[in-house]
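Quick one: the structure is below, questions incoming.
For this view, one protein chain was removed and the others were kept in their places.
Presenting chain A:
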Amino acid sequence: MGFWQRLHRGWGHVHVVTQEPSHMRITSVLVTLVLALGAAGCADEAGTPEGAATGTTGPTETTSESPSPTEGPGGAGQTIEITVAGDTVSPSGERVEVPLGEEVVLEVTADAPGELHVHSTPEQELAYEAGTTSFPLTFDQPGVVEVESHDLGLTIVQLEVR
């Protein structure tokens, strides 16, 4: 929202500094740029649920044993349905946003036993049977986590944890 105004102010500075010697001008412009980026960053900071993450000392993925899919409000991002049939997977490389620190359930429906690789930090390997298996996961560290079928060599879904 305030972004364009900030940029505009940045432009203003560029015009002002053109009176100085050349290398000074470039330095000033760089300083202005750093300030503008910093301001953009501060604005984003408020929207990032960092407080939730900074409390943890390291990555701790909790994989609870009870396979009970929870249908959260809005559906998307809460339960991700994964189908593995023959040598195809669904979804196939899509990006899904997952809230930091909240539970997400991977519900795997497969025609044969196999294994999912969850490239969180640290990595997790989830073995499933033929039929439907649910894996509740919680991610405490922001980042993009790829979920892959190792047996098929396919990326199923990318979880954008933020």
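Brief remarks on what is shown
Simple rule for what comes next: a contact is a pair of C-beta atoms (placed from the backbone, for glycine too) under 8 Å apart; a residue touches a chain by one contact, two chains touch by 3 or more; residues count from 1.
The working rule: contacts and distances are computed from a predicted model.
The complex includes a chain that is not drawn, and of the options "Monosaccharide ABC transporter membrane protein", "Fenitrothion hydrolase", "Xanthine dehydrogenase family protein subunit M" or "Deoxyribose-phosphate aldolase" the UniProt name matching it is "Fenitrothion hydrolase". The chain not displayed touches chain A at residues 3, 7, 10-11, 14, 18, 22-23, 25-26, 29-30, 33-34, 36-38, 40-41, 44-45, 48, 50, 53-54, 56-59, 92-95, 115, 117, 119-123, 125, 139, 141-146, 148, 150-151, 153-155, 158, 160-162.
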